[in-house]
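Taking it in order: structure first as structure tokens, then the write-up.
In this view, the complex is presented without one of its protein chains, the others remaining in place.
Our next item is chain A:
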Amino acid sequence: MVTYIIRRLIGALLMLAVVSMVTFSIFFVVPRLAGVTATDFANRYVGRAATQETVVEVAKKLGLNDPVVVQYGRWVKGIFVGSEFDYGSGVEHCPAPCFGYSFVTKKPVWPDLLDRLPVTLSLAVGASIIWLLAGVAVGVLSALKRGSLFDRGAMIVALSGVSLPPFFTGLIALSLFSYGLRITAPGGAYTPFSENPAEWAYNLILPWLTLAFLNAAAYARLTRAGMLETMGEDYIRTARAKGLKESTVITKHGLRAALTPIVTIFGLDVGILLGGAILTENVFSLPGLGKYATGAIAAQDLPKIMGFTMLAAFFIVMANLIVDLLYAVVDPRVRLA
């Protein structure tokens, strides 16, 4: 087990290294191949009144004239030993792990990412609990009452949930519940959990439900399909023949087997979400990683985009690892070696 984890961790690091190289290439190598020069890059970070001399000087200051390999090496080195950046009237030390320095906000990227993380974490954790519980419960009930009014109704709602994107449901929910009925917090409201847990939950309930509505629907459909398949298996008949209670048959034998694909997808979904629920955060104006990413993309702030991509990739790689480890817990037939 320990060997397995170590092996997977090494694989995860290699994966992150590959992601960093690919991302760096997309933003720094591909444009160069298309003819974008160092001064073109620098033009993104100067104002509209900048003279050509200023642009050239900014390109030099930011090291954009250096070969791409040197720039990449400098970026990697920053992660392990930190970097220093000239900000005009002085030099700022960006301590390790330094995932770059924003040329737009003139700040190291890493503290900004950490600052945004609790918002995304709050959103992801709350929403994922809701959608997991609701999705699995509805899926199980639908499977057990196959063809009933509940089943049909639940699947229609599930289909709507999958089909409606958060930028639609979120805006409708805000208009209805926050600005119409005034029972939920307006967009942009966020209070850290450590400051006031009740307010934290009140402010996030609508984003949670919006995000959960989308994913619960998918989980309900997945659970229903899994349960229908499992409940038709021979071992379920055997369990019933042994005289086990129906609730035991369903939870211990039926649901447990049906949960394997749910765990897989849940792990990946949470991993992706931790990398920023871009649509939900934007609709609800939540200052999380997703909002940070869209701002960075709009401003063409490459160091920010790089930092965000690495953090998102880290979450996905780690989620994969955790999912693999959980397989052994959910399904005893799986043995890690």
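Here is the rule we go by: a residue touches a chain if its C-beta (ideal position, glycine included) is under 8 Å from a C-beta of that chain, and two chains touch if they have at least 3 such contacts; residues count from 1.
By our rule, contacts and distances are computed from a predicted model.
*Asks:* Which of the following is the UniProt-recorded protein name of the chain this complex doesn't show: "Pyruvate dehydrogenase E1 component subunit alpha", "Uroporphyrinogen decarboxylase", "Peptide ABC transporter substrate-binding protein" or "YprB ribonuclease H-like domain-containing protein"?
*Replies:* Matching the unshown chain against "Pyruvate dehydrogenase E1 component subunit alpha", "Uroporphyrinogen decarboxylase", "Peptide ABC transporter substrate-binding protein" or "YprB ribonuclease H-like domain-containing protein" yields "Peptide ABC transporter substrate-binding protein".
*Asks:* For the chain that's not shown, point to the residue among A:T51, A:S194 or A:S247 touching it.
*Replies:* Considering the complete complex, A:T51 is the one touching the chain left out.
*Asks:* Sort through A:A198, A:A298 or A:V329 and give me the one touching the missing partner chain.
*Replies:* A:A298
*Asks:* Check each of A:V36, A:A96, A:L114 or A:I156 against the chain that is not shown and name the one that touches it.
*Replies:* Looking across A:V36, A:A96, A:L114 or A:I156, the contact with the absent chain belongs to A:V36.
*Asks:* For the chain left out of this view, which of A:G82, A:P118 or A:P287 touches it?
*Replies:* Touching the chain that is not displayed is residue A:P287.
*Asks:* Taking the full complex into account, what residues of chain A touch the chain not shown?
*Replies:* With respect to the unshown chain, the touching residues of chain A are 36, 39-40, 43-52, 54-55, 57-58, 61, 87-90, 92, 105-107, 112, 171, 174-175, 178-179, 186-188, 282-285, 287, 291-292, 295, 298-300.
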